[in-house]
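Sharing a structure here in structure tokens format.
Missing here is one protein chain; the remaining ones are kept as they sit in the complex.
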Amino acid sequence: MNPRIEVGILGATGMVGQEFITFLEGHPWFDITWLGASDRSAGKPYREATNWRLDGAMPASVEGMHVEECKPGNAPRLVFSAMDASVATEIEQAFAQAGHVVVSNSRNHRMDPDVPLLIPEVNPDHLKIIPLQQRHRGWKGQIATNPNCSTIVLAMALAPLKQFGITRVMATTMQALSGAGYPGVASLDINGNVIPYIAGEEEKMQRETQKILGDFTGDSIRPLAAKVSAQCNRVPVVDGHMVATSVELEQKPGTAEFIHAIESFSSLPQERKLPSAPPHPLIYLTEHDRPQPRRDVERERGMTVFVGRLRECPVLNYKFIALGHNTVRGAAGAAVLNAELMYSEGLLD
Amino acid sequence: MNPRIEVGILGATGMVGQEFITFLEGHPWFDITWLGASDRSAGKPYREATNWRLDGAMPASVEGMHVEECKPGNAPRLVFSAMDASVATEIEQAFAQAGHVVVSNSRNHRMDPDVPLLIPEVNPDHLKIIPLQQRHRGWKGQIATNPNCSTIVLAMALAPLKQFGITRVMATTMQALSGAGYPGVASLDINGNVIPYIAGEEEKMQRETQKILGDFTGDSIRPLAAKVSAQCNRVPVVDGHMVATSVELEQKPGTAEFIHAIESFSSLPQERKLPSAPPHPLIYLTEHDRPQPRRDVERERGMTVFVGRLRECPVLNYKFIALGHNTVRGAAGAAVLNAELMYSEGLLD
Amino acid sequence: MNPRIEVGILGATGMVGQEFITFLEGHPWFDITWLGASDRSAGKPYREATNWRLDGAMPASVEGMHVEECKPGNAPRLVFSAMDASVATEIEQAFAQAGHVVVSNSRNHRMDPDVPLLIPEVNPDHLKIIPLQQRHRGWKGQIATNPNCSTIVLAMALAPLKQFGITRVMATTMQALSGAGYPGVASLDINGNVIPYIAGEEEKMQRETQKILGDFTGDSIRPLAAKVSAQCNRVPVVDGHMVATSVELEQKPGTAEFIHAIESFSSLPQERKLPSAPPHPLIYLTEHDRPQPRRDVERERGMTVFVGRLRECPVLNYKFIALGHNTVRGAAGAAVLNAELMYSEGLLD
Partner (left out) sequence: MNPRIEVGILGATGMVGQEFITFLEGHPWFDITWLGASDRSAGKPYREATNWRLDGAMPASVEGMHVEECKPGNAPRLVFSAMDASVATEIEQAFAQAGHVVVSNSRNHRMDPDVPLLIPEVNPDHLKIIPLQQRHRGWKGQIATNPNCSTIVLAMALAPLKQFGITRVMATTMQALSGAGYPGVASLDINGNVIPYIAGEEEKMQRETQKILGDFTGDSIRPLAAKVSAQCNRVPVVDGHMVATSVELEQKPGTAEFIHAIESFSSLPQERKLPSAPPHPLIYLTEHDRPQPRRDVERERGMTVFVGRLRECPVLNYKFIALGHNTVRGAAGAAVLNAELMYSEGLLD
């Protein structure tokens, strides 16, 4: 029997908010009962407050719901934050202060030492920092975050390699348009083009990856000592971030062992059969030219990271390509899976 | 006063052949007087034998020329080869045997130890291998080649760094559709997509770069000892290969020194004012998001490689992005500049 | 309780064949038990004989099935034909001769006077021509066809207007890449481009529309007397044909009446709840800029045609835009729904 848990969405009218609503359609545990947005939208029915940008039609379940101001007041205990970074810091803190469990997709608190930057399959133990966060900040509530949409693809692909001792990582991304929100990238800038720059993205990928793959020491998260270098590019693809990766490992495995590590990777969310956990967090594709964003990004509900083209790297040890769905596994789906893990850990009790 | 030199084109009806014809329009030295193609086309006027694939209309100067069989017979001494790799080996050798100077864009002879893999600004001294080639093969003629279209972008960007001692290079490409010829990539495969695989491309980039940046020792070309690793991707862009590059250097220069090396790079073709030599073989763009293929590829007649976004690399020393026009600097223009250098060296006498 | 009916697919390894297999996954009545392809493929497991071109992975249910030659022998009674037009005529006739019910997506027999060109919601009574076909040709079996992928979008949008007396129709299409099969359109031809020509398409749209909207007179199908003019263009869209349409009607309805006719359109397949019948064959979208192919084409399983932007036309009476999924409603889904109707009519008994 499934629990029924009410959830709210901070920033519900924006593009990420819409992705949360879409991803939560028919969720076996979570019912959206509260939608928060800017003062401008507050009081309006969702259908009026929102310019629906996603494919297909707005889900009927939220059309008539009234949008609220983003104040803790009568929101449910669990809130997902899809807030823009320009306003997320204060609002998320106000909710945490007031006792809410804030599961945020915003970047604002990701690198705070006492905030878990969580991928349930990779670092579930980082949730143990939460009591320190609450004590330290005097909060009844809490904030947990998910990584940046390109980081998560890289970090998941690297997770099963941690056992071999990751020392150096080079990652060159080819990132989808939906990663830039709406209106995002002007079509005149990207049609038939590549833009070799995404503001702040390389720094995020480098630092967040180290934190995610780091160890919880009992009172802090010690980042992975590996050197990580990212080069980020925007390409004219709708959904799906590709990460051309090269890694150096202390104990270089054979190719078969490497692929086995990818394919057998499974963790707490799979064990506990969390509703949004993909059966296989990582799938290795054997075709010589896969994964490809348009062809593979929607598979496995967008929650699996696909790896392919493993080959020896003349400079580091191995090179491969990884693909993940940036608005699902890299945003809304990531946060929902985080909340599912937190529920299963008793953090929502 | 300009010399008037007759030239022929092997494989004139194909896409690369069309690029030669377009690039040679109005050339101050070279006059196209002979067009060779398969037996199927031989005897027909060029306009009938050819399905013109390039933008704009077929140049009037070749429309009425009759296509010949690809046999040495009455072709001019200098022939450009735009032949498909499946047939280039024998035909190019037959022409060289018969005394022709074959300036080839085909890959077949590039890695032969006695064939120069030439970029006039980078390794003009590799032409000194030609007498050995002639002696060794008993040829009156000769074959010189230009690199693969993605290699040339990388090798040119690396050339001014050779002084700092290049030890390791990581290159991830985002390559244009025109690099695959015609019909090339199916639109259903690449529309809104990235294909993380180009057959044989990574091997070519790795080996050719080492040969180009190598030294002529007096009787052979000793490849550069640097390790080179390439990851090649196809993106939905018409023209222009982007190469996200990271390098390790023995004597790491400062950023200003690095950029100065790029900007001041100039060589024999510039000194001799060869007709197709760009005033600056490399241009460093200071904008934070350039070069971009659609915006920059046509600048400087497509003969300059653009470099941008230089920054420290946490894994190697520096990372940057380079862009070159794959069908101009990476194919027809490369071969024409090779022929110009060879003429200026007296090799066509 | 659902019937279990074995079906075969002629031309199973091609792109349309793959679309049939995908569409039939989990079908409540039809089980694929036979896959036919060219001699070259015959004898191989489907996974080896086929280069899977569709998004996602090849369905597991067919991977191991052995491909057969396209001969009537031991194929099931009902076969879907996804054959290329160059070979469809003889093979389909051979199967019909041998007693098979051939439900074909090929164009070869569409305009034969004794072959129904069927859209179950539009002209189900055209099936009455089948007994004449059988008598005339001496066949135990039969052939029924579905329209060309662009025709079906237009014909469905026009169907509810027949009551107002259609006299003239102007249709300008913007058609998706998948309509051209694989490899279809070269990416160099269509990237960032429009091609104002699709071989044979305009003629097909003009003639087929008249036949579909025509009347069964008891012994023949009398085409609709309306004049139809089509202009067909290829645009860089993966799936979904758009048809900008203008119509002249004998009894011009008001706008509300026009939209009501669209929205209330429903027919035999809906009444009988055929498995592939969409609840609403036509949906009118009220947004000012819809339908759009990428946003709307996957809705309603791809079986609904979307209409939008109804407005007065200064030249004819009304203009509007229609969108349909060319490989679903315009190909595989069309044929499957045809077969479902034929089963419900007792034609498979």
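For clarity, chains are labelled A, B and C in written order, and residue numbers in each chain start from 1.
Following the convention adopted for this analysis, a contact is a pair of C-beta atoms (placed from the backbone, for glycine too) under 8 Å apart; a residue touches a chain by one contact, two chains touch by 3 or more.
Keep in mind it's a predicted model, so treat the numbers as computed, not measured.
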item	value
Residue, one of A:185, A:262 or A:313, that touches the chain absent here	A:185
Sole residue of C:53, C:126, C:280 or C:295 that reaches the chain not shown, by the stated touch rule	C:295
Which of B:3, B:26, B:56 or B:346 contacts the chain that the document leaves out	B:56
Selected residue (touches chain absent from view) among A:12, A:49 or A:177	A:177
Hidden-chain contact residue, picked from the options A:196, A:236 or A:281	A:236
For chain C, the residues touching the chain missing from this view	168-170, 172, 174, 191-197, 206, 227-229, 231, 233, 235-238, 242, 244, 246, 288-295, 308-309, 313-316, 319, 321
Missing-chain contacts mapped onto chain A	53, 177-178, 182-192, 236-238
For chain B, the residues touching the chain missing from this view	55-57, 191-192, 238, 294-296, 298-299
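Going forward, only the chains that are shown with their structure count from here on.
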item	value
Longest centre-to-centre distance from chain C, chain (CA-based)	B
Length of the line joining the C-alpha centres of chain A and chain C, rounded to whole Å	41
Chain B and chain C, separation of their C-alpha mean positions in angstrom	48
Whole-Å gap separating chain A and chain B, where each centre is the average of the chain's CA atoms	42
Sites on chain C at which at least two other chains make contact	191-192, 238
